[in-house]
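Here the complex is missing a single protein chain, while all its other protein chains stay put.
For clarity, chains are labelled A, B and C in written order, and residue numbers in each chain start from 1.
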Amino acid sequence: MLRVAIVGASGYIGGELLRLLHGHPRVTVVAATSDRLAGRRVDGPHPNLRGLTDLCFIGHDALEGVDADVLFLAAPHRETMERMAGFLELAGTVIDLSGDFRLRDPEIYASYYGVPHRAPQLIPEFTTGLPEWHRDRLVTSDRIAVPGCMATAGILAVRPMADAGLIEGTVHVDARTGSSGSGVSGGPAAAHAERSGALRVFAPSRHRHEAEIAQATRHTVRMSATGVEAVRGVQVLCRATLAPGVGERDVRSAFRKAYADEPFVRVIAQRQGLYRLPEPKILTGSNFCDVGFAVSADDGTVLLIGALDNLVKGGAGGAVQCLNVRFGWPERTGLEFPGLHPN
Amino acid sequence: MLRVAIVGASGYIGGELLRLLHGHPRVTVVAATSDRLAGRRVDGPHPNLRGLTDLCFIGHDALEGVDADVLFLAAPHRETMERMAGFLELAGTVIDLSGDFRLRDPEIYASYYGVPHRAPQLIPEFTTGLPEWHRDRLVTSDRIAVPGCMATAGILAVRPMADAGLIEGTVHVDARTGSSGSGVSGGPAAAHAERSGALRVFAPSRHRHEAEIAQATRHTVRMSATGVEAVRGVQVLCRATLAPGVGERDVRSAFRKAYADEPFVRVIAQRQGLYRLPEPKILTGSNFCDVGFAVSADDGTVLLIGALDNLVKGGAGGAVQCLNVRFGWPERTGLEFPGLHPN
Amino acid sequence: MLRVAIVGASGYIGGELLRLLHGHPRVTVVAATSDRLAGRRVDGPHPNLRGLTDLCFIGHDALEGVDADVLFLAAPHRETMERMAGFLELAGTVIDLSGDFRLRDPEIYASYYGVPHRAPQLIPEFTTGLPEWHRDRLVTSDRIAVPGCMATAGILAVRPMADAGLIEGTVHVDARTGSSGSGVSGGPAAAHAERSGALRVFAPSRHRHEAEIAQATRHTVRMSATGVEAVRGVQVLCRATLAPGVGERDVRSAFRKAYADEPFVRVIAQRQGLYRLPEPKILTGSNFCDVGFAVSADDGTVLLIGALDNLVKGGAGGAVQCLNVRFGWPERTGLEFPGLHPN
Partner (left out) sequence: MLRVAIVGASGYIGGELLRLLHGHPRVTVVAATSDRLAGRRVDGPHPNLRGLTDLCFIGHDALEGVDADVLFLAAPHRETMERMAGFLELAGTVIDLSGDFRLRDPEIYASYYGVPHRAPQLIPEFTTGLPEWHRDRLVTSDRIAVPGCMATAGILAVRPMADAGLIEGTVHVDARTGSSGSGVSGGPAAAHAERSGALRVFAPSRHRHEAEIAQATRHTVRMSATGVEAVRGVQVLCRATLAPGVGERDVRSAFRKAYADEPFVRVIAQRQGLYRLPEPKILTGSNFCDVGFAVSADDGTVLLIGALDNLVKGGAGGAVQCLNVRFGWPERTGLEFPGLHPN
């Protein structure tokens, strides 16, 4: 059994890591850190784990005494880059879920995060934790940076078209997200009476995940992000201009080619039916990212759509998928839950 | 125009008072206090008021300089009883929305609120702010204590039966409430990701409003309170044993008699239809309390149901209704909004 | 009192007309038609009206015997154009809420509605029922076509910029709508278990309201429409390219100029706060359309946002506002409800 430790395990991503790794037959969680809850049971903040584990949190300082093969980092950005050098000494493999090592260019990082990068020399060591596009490198990578939730949906929706040269110009992304993306300490903005039923355009532009989609697709991306009524779930609507002569058949073919053998990407673009395009509500708890498209023949644009559970494929599940790739296990291991309908 | 001041105007009840009094043709709001937001516009925390008013909050200390005929108190309990003597000097009429002057017996207060009452000598001066049962006294009363939201629904549902001697023994109340009842500072328990979709039995017994229903109906009351998925809205299901020989006709008659001329109580007990029994979702924003019943002939019990908007009929609207009664205005003044369907 | 009849009064728009007109001091509703519910009380399908009215539906055939000054049409499209000639003989003023007389060009109508227009000769007689842009003509118009819900939000959000020449090129609109927009007979697609929590891209392109926004703004419009978790409410996010040299100050100025004296349009574009941009949740039941903007200085685009209640400002309320304009009454008459917070 591989020995795994989770840093920042009291948050929502940490909780999902605990849930998924508990059901993973090849690993055992040897430590879960939280300064705030050190000594308390992990099933306190994560009540879905009651009856499954007796694990308790340890403080961050106690991490040094832990013998772990893999470290999952679910700590805040900024803090992560400042402590990364130390983390890398603690375990052979580090899988980071913060935003700090996703962007390859420290200046773009500074522009989107508002602070200079504190460990730019470490950035090149990290591989993007998106098996669909980086599987070959992930097999041997011991520093993995899992993309953001909206970035994952956006990249998986847009990149087949971008890589095949089927679209041109700026991609306009309308991203929607549930409340769990704000984490456990959302403050007054997260209060139910305010957040319930919201259509809150919390980032009309310059959301950080925009930079990740641009980096991966090599297109200019303009993204707005809206908080919608949901706890989990991300959906992105990406409108792009088709290259001359490109039609629906080309689009479908590009998607099929890109994802034919992918275990966690389904191409959903049907002519009719309630769920003819990707929708996150049936993906809750699942590691699927559904992607789809709708071509507007009359004006030569295409709407590319991606949907996922931000805490699973857009977070903890994506990280576990990387773990499976890294250690040569079947990629679906521990990630078999298909999602629910109705839900 | 009557001059009105609101103490504790940054909360949800305070916001509803501002909304209702803004649309009231006989009053003008001369002051709204909030220590935290002193100097800021009231349409900051109450964005539905944008474009309607330029009023700004004042600090509590500035209240002394305000010339008001009526004081609405939307301050926390404990603080209210400690400061009540001072409030009574500031205006001729005081309408209190806290829990401090609702219970007539200071010992019951101490038992339910966990602290001794600090101003027991003032309790007898207060009239219960429920026009349906205390209209005669309210006409001349200058100290009014508006009942709690669940208490209002429970009293209006149960009292016609209790007063007519149609029920016997303990009344079991199952109360459900939306998230706005917790106020603006709900803390982690109020976070959307936790509160969304909840069926949280936050008070399996001994909820404070239980004591108010018992006081008004003179029956033993056992109440549980559950937070449900809603921002506004209270519904109570009250099961009682019918007195010997009592049938559906008697029940209906008692309700009709009690509420035939009431402007804000509708008796809803139909044989069929989606809304055949009271439901808060169509009462949002309205001052109606819908009450209804379902008799179980085979076992001699009756289910008495009440529904209302906790911030309106169960709070600010009830208080404005008392104001109308006290000053001899048509009781519906400023309270005409009927509620929405669908909603 | 003006005598008003409502055709198609059992639907959601019909119910809102009944609610608003009941509270309107200058009109009396003399008839409400529904073939399906003829002879039944209007407060059956519209339970929020219980206690306010004893009106019953009449069949469509009985309409001929009704003496009405104004006819509100809330009937389906197609049926409306086929019967319009007859409707125009029944009352001096006709206010139509269907889609049939909104588009000036019958060919565009045919393209978006999939059927040829059956009464193209009547189209020029109709004035667009949007007082913000057509008030002068509405004062004397007796044939009024109220725009679609998403169209109203889109036009009010985009037109100040378009008219002032501040934007260029295609406008990309991402529209979101609640479930009440589908009407009372939504079928399986409307079932709660399927529709709840949905992010259903039901029209990735070619939504009919797209054509209305294009007609009003004279820009090419590309719109997608998504059903979101809400009963009421529409929000549109419209991204456009700023003309050279245009900055935030110009944008704000254009909005201020367009709407400074408008009773039902508020410009919401603040630097911070939970409700710094337009959001429909605080507009439920209100006739406000909130519009706002966010300029992306770095890439010269602007996000124009509109929000409203689809059954009020985007339907029945807009129609009543037109009535007020037509008959020279204060425009807010019967439309004073400001909306709720929290909600």
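Remarks
We take it that a contact is a pair of C-beta atoms (placed from the backbone, for glycine too) under 8 Å apart; a residue touches a chain by one contact, two chains touch by 3 or more.
This is a predicted model, so every value here is computed, not measured.
The absent chain, not drawn in this view, touches the displayed chains A, B, C throughout the complex. Within the whole complex, the absent chain has one touching residue among A:80, A:180 or A:301, and that is A:180.
Only one residue from A:139, A:297 or A:340 touches the chain missing from this view: A:340.
Among the residues B:123, B:277, B:291 or B:323, only B:277 touches the chain that is left out of the figure. Those residues of subunit C that touch the chain absent from the view are 12, 178-180, 182, 184-186, 188, 190-193, 195-197, 231.
Although one chain is not displayed, its contacts with subunit B can still be listed: residues 172, 174, 176, 188-189, 193-194, 196-201, 204-206, 220, 222, 224, 226, 228-230, 233, 235, 237, 239, 274, 277, 279-281, 294, 296, 298-299, 301, 303, 305, 307, 342-343.
Mapped onto subunit A, contacts with the missing chain fall at residues 12, 15, 19, 22-23, 44, 46-52, 180, 231-232, 266, 268, 273-275, 282, 284-286, 288, 336-343.
To be clear about the criterion, only the chains that are shown with their structure count from here on.
By the residue-number overlap criterion, the interface of subunit A with subunit B counts as same, with over half of its numbers used by both chains. Between the chains A-C lie more C-beta contact pairs than between any other two chains.
In terms of the distance between Cα centroids, subunit A is separated most widely from B. Note: centroid distance subunit A to subunit C, computed from Cα atoms, is 38 Å. Subunit B and subunit C have Cα centroids separated by 35 Å. Chain centres here are Cα averages; for subunit A and subunit B they lie 45 Å apart. Annotation for subunit C: residues 274, 342-343 touch two or more other chains.
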